[in-house]
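Apart from one protein chain that is not included, each protein chain of the complex appears where it belongs.
Chains: A and B, in written order; residue numbering restarts at 1 for each.
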Amino acid sequence: MKRVLALMLVLTVAVMIPAVAMAKTIKIGFINSITGSEAPIGENLTNGVILAIEDLKGKGVDVDMIKEDDMGKPEKSMAALEKLATRDKVVGIVGPYTSATSNADAKMAERYKVPLLIPAASKEEITRQNLKWTYRVSATTGDYGTILLDLATKLGKPKTMAILNENTDFGVSAAKSAEAIAKEKGIKIVFAQAYSKGSPDYRSTLAEVKAANPDLVFMVSYAADAILLMRQSQEIGLSPMAFLGAGAGFSVAQFAAEKEISNGVFSSTQWTKDAPWGDSKAWFQRYQSKFGKAPTYHAACAYESMMIMGQAAAAAGDNREKLREQLHTGKWNGILGEVSFQDYDGYQNQRKAQMLVEQIQDGKFETVWPAQFAVKKPIWPFPGWKK
Amino acid sequence: MAVFFQSLISGILIGGVYALIGIGLTIIFGVMRIINFAHGDLLMVGMYLTYFLFTLLHIDPFVSIIVTIPLMFLYGAFLQKFFINRVLDALPQNQILLTIGLGLVMSNTVMLAFTSDYRILTTTYSSSSFNVFGLSISTPLLISFAITIVITAILYWFLYRTDTGQAIRATAQDRGAAQLMGINVKRMSIIAFGLGASLAGTAGALIAPTYYIFPQVGSVFTLKAFVITVLGGMGSIVGATLGGVLIGIVESVGGVYIGSGWKDVIVFVVFLLVLLFKPSGLLGTSKD
Partner (left out) sequence: MRLFMHNMRGMSVFPVLLTVAAAAGLFLLPNFVESTYALHIMILIFISVIMGTGWNILGGYTGQYSVGHAAYFGIGAYTTLILMQYHHIAPWYGAWVGVVVAVAIALVVGSICFRLRGPYFTLASIAVAEIFRATALNLRLTNGAEGILITDIPPFKIGNTVITDFMSKVPFYYMGLVTLIIAIIVTRMVQNSKLGYYFQAIREDQDAAHSLGINPTAYKNAALAISVVFTSLAGSLYALYVGFIDPSTVLALDLSVHIVMICIIGGIGTIWGPAIGAVILVPFSEALRSNMIAQALIDSGLISENSRIGSFLKDQLSHAHVLIYGILLVIVILYMPDGILGFARKLLTKRRKETI
């Protein structure tokens, strides 16, 4: 018992004393949801960053990455940022993953004047708060809807749309943006509902969507709910002009592998293996052989974020103010294409992302939109369910 | 109207699986008066078992329950013997925390072993359905519903027609009296937890072909199990069966007419009302 108490005492003290050890390498913090309910996608970010550290080493930039788990909880994420900024004295931080944690951390980064580079959170407000120290690689939720409706209105003449989104921060923000864009384009919203994620049964909701008979079905779902929604759409016989999926759940490999239900579904994404930027294809293969699975765009965004952070930090030396200047004025070319951080449409320090639309054809993601980046022709309208 | 019947039928079918989860919890609660917060995690373990039996040994999920049931029984018995039996007389909040701790250990061990990736178990019939009077009925759900009925029937036979079953029921009714009567209460607890675990595992197996699997999947079902159990009357098996189906229907139909975001609110309000007006549950008789 004494030993246990002594250990606890040591731990408590350990929390209090700032770390002494200083290495010659560049210290960069990385905050991510490694455990908890956001962990399945969080893992992609971790893997992406691991590849970035390797590549940075190849470029002569030796990064000492300090990895922190925030369990998807804002207060834990703040603790992580706090520790990185004040105790580990990192020069810059990549992360965190979710919108909720990013919001909490962005404010703190401002307070500590430490550059924060957000890789994958897409809630619009994050970069609309006049924050000086927060930069974002990820596209915003508005971008997801815009490109999809762009495609839909160019390929067909949809008049009505149903929106079905998961009841989370990401889901609601994306749905709101989509609704606004649809109105601009003169598409009538005939059904809009947020569902609570994780339920095994969406049949009744989908039956309602079917009864509303929309031309387009726009779905936002983080997780594997995408598969459930499509499986049950098939059961119910919901067959609109097109299924549009915004990000996350619709752009994971497991979803594409479910040919029977995923064929013909469009999803907007920030990166695909066919993306015409950098060595996307080679990177895709490297990721796959190293981790045994295909990367999502989250992995690519996290990779690129760490690459940018590493290179900018190397140029800036161990100086946060200089690093911020680097981020502010720099341009990078990697697997996300040319990245720079700009102020536009009320955003600050936001990457203007070129979104891509993928369609699942024969169990594979094929980039079909915009036309100049397309490798395959989009299949339009939705061919209907095989019976 | 079609929407109504469509949601009614899918509510009933999904309710069958809920019922299994509820029955498992109700047996554990009935015998030990312990609220098992790790119930969803047991279901998760069952899902992973099913998944690996399917992907590695190519055993159909619905067939694999023959393997899952005994394995989960042993696992539950192990948990009971080495952990839960030691807190049977402890304060209720300690019992709760113990099961929460066990749940955390289970979900995080699975995460370390198999990563937190979503896993999808796709069978040839995962998204197949057929039409009856213009309503689509999911084939895998219908099969799992049938299996639920069979399992519930067997369970009934066991609890009412065998000596061990009678002893379990006696323990559930009055622990002290059962002990006086010479019933080995600790052993009954082990059997009860084993049964509970195997039922949760079975529910996991039945839901695996139509759902997805990841280490934290349990939490959704733990809460649902509480609701079902109380609704039916803690300790009542028929009650839990009906409670499960009822929750399935409320979720499904409520989702349509009140909004799918609000359906959780409705479910919990129904739950509270039952607790208040008939704390013993819809079919419960046991008092505490």
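Here is the rule we go by: a residue touches a chain if its C-beta (ideal position, glycine included) is under 8 Å from a C-beta of that chain, and two chains touch if they have at least 3 such contacts.
Just so it is clear, the structure is predicted and the values come from calculations on it, not from any experiment.
Looking at the whole complex, which of B:Thr55, B:Asn94, B:Asn131 or B:Thr162 touches the chain that is not displayed?
Going through B:Thr55, B:Asn94, B:Asn131 or B:Thr162 one by one, B:Asn94 is the residue touching the chain not shown.
Where the complex has a chain not shown, which of B:Asp117, B:Glu251 or B:Asp264 is the residue touching it?
Of the listed residues, the one touching the omitted chain is B:Asp264.
Just to verify: which one of A:Ile41, A:Ala80 or A:Ala248 makes contact with the chain not shown?
Within the whole complex, the residue contacting the unshown chain is A:Ala80.
Of A:Met71, A:Ile189 or A:Ala374, which residue touches the hidden chain?
Once the missing chain is taken into account, the touching residue is A:Met71.
Could you please point out the chain B residues that touch the chain left off the display?
29, 33-35, 83, 86-87, 90-94, 96-98, 100-105, 108-109, 111-112, 219, 223, 226-227, 230, 234, 259, 261-262, 264-265, 268-269, 271-272, 275-276, 279, 288
Please give every residue of chain A in contact with the chain that is not shown.
Interface residues of chain A facing the absent chain: 1, 8, 10-12, 14-21, 34-36, 67-69, 71, 73-76, 78-80, 82-83, 86-87, 100, 103-104, 107, 111-112, 123, 125, 129, 167-169, 171-173, 194, 196.
Throughout what follows, only the chains that are shown with their structure count from here on.
List the centre-to-centre spacing of chain A and chain B in whole Å, with centres computed as mean CA coordinates.
35
Which residues of chain A touch chain B in the complex?
35-37, 39-40, 42-43, 167, 193-196, 198-205, 207-208, 211, 223-225, 227-228, 230-232, 234-237, 252, 254, 257-258, 260-261, 293
Considering the complex alone, what residue numbers of chain B touch chain A?
Residue positions touching the partner: 2-3, 6-7, 10-11, 14, 17, 108, 111, 115-120, 122, 126-129, 136, 138, 207, 210-212, 214-217, 219-220, 248, 251-253, 255-256, 259-261, 263-264.
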